[in-house]
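Every protein chain of the complex appears in place save one, which is left out.
After this line comes chain A, so read on.
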Amino acid sequence: MRFRVQREVLAEAVAWAARSLPARPPVPVLAGLLVEAGDDGVVLAGFDYEVSARVGVDAEVVEPGRVLVSGRLLADICRSLPQQPVEIATDGAKVVVRCGSARFTLLTLPVDEYPALPVMPTASGSLPGDVFAAAVAQVSLAAGRDDTLPVLTGVRVEIDGEKVVLAATDRYRLAVRELAWTPEEAGLSAVALVPARTLSESARSLQAGEKVVVALATGGTGEGLVGFEGGRRRTTTRLLDGEFPKYQSLLPTSSASVAVVETGPFVDAVKRVSLVAERNTPIRLSFTDGALTLEAGSGEEASASESMDATLEGDDIAIAFNPQYLLDGLQAIDAPYAQLSFTTSTKPAVVTGRATADTEPTGDYRYLLMPVRLSGA
């Protein structure tokens, strides 16, 4: 095997493919990055039994071949190479990387022992890379990070014809995003639970692409698998088992009061006031017509308060939240005005975005946030 490739192209591709390599591989070959030179250039691939990543790059292939090298080492080397074309070639059981006057000799791993990468399922549909990345980011922030409840570490992806609904919850908040896409076949209907971390990483790395193809394989034989393809990058991940909580019933159908606040100043105020909120202490919000007062801390410790303009329809309400969860929601709505709907101070609040103070909320994203109960409440 022998090929020449641009340094940036190589470094970027290696870094991307190596990101799914396990830190402590269950078998040594999984620490390897597969390098395949063929007629279509060079393909780099990594796999850890859960996630696979595969990327094609343009290269001047002199001699085709297939080799497995330590992914971590190759990624470190590529990152540090000077800005000159790189030549990679096999030399017996070794691989030689040349760039300018730098020369590296790497050992190879037994390529025959490398497991077959999962086959990309048939495409289910597609959508623009930036839309996909934004929607996934809005939802995955609400996913659980605690492995004791594996189901909650996933994003539920529900496909219903031309509509996709993404949902995630960690039991403290629930984020739901609806978006349109282009299914491969009309009337397609499917549900899958995708690990949130891999999903958001994949979506982020594919956002530059004009089109991301989503390929879902659920049911049937074997375990569920989802693949994402954009540009020449392709990644697959195993789906999570288990049933995602039935969240529809959690979404309140009515509210006692609705507040509208300008998002930017609200976010700044929450950040300021919550500086005195020690770990696990809430930020307290009191809405009256025309004003919102934010408070945190207690008399015994540091405390802070701030007031700002807000409109309120319905009953006055005082409610407390974990400051970070509130911030997550306010930042995720990605809208100039935030609408907060309340039922009572112990029932979930719904955060949605408004384009202006007077327009109806944009209904495609909802962030449901459970309050903190204060002592004596």
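One rule holds in what follows: a residue touches a chain if its C-beta (ideal position, glycine included) is under 8 Å from a C-beta of that chain, and two chains touch if they have at least 3 such contacts; residues count from 1.
Methods note: contacts and distances are computed from a predicted model.
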_Among "Tryptophan synthase alpha chain", "histidine kinase", "DNA polymerase IV" or "Gcp-like domain-containing protein", UniProt-listed name of the chain not shown_ = "DNA polymerase IV"
*Which of A:322, A:339 or A:352 sits in contact with the chain that's absent?*
A:322
*Which of A:101, A:148, A:189 or A:356 sits in contact with the chain that's absent?*
A:148
*Give the residue, chosen from A:156, A:173, A:234 or A:354, that touches the chain omitted from the document.*
A:173
_Contact with the hidden chain (one of A:79, A:103, A:163 or A:373)_ = A:373
*Touch criterion as defined above, residue of A:41, A:128, A:245 or A:314 at the omitted chain*: A:245
*asked:* Applying the definition given at the start, please give the residues of chain A touching the unseen chain.
replied: 146, 148, 169, 171-174, 245, 247, 250, 280-282, 320, 322, 346, 348, 368, 370-376
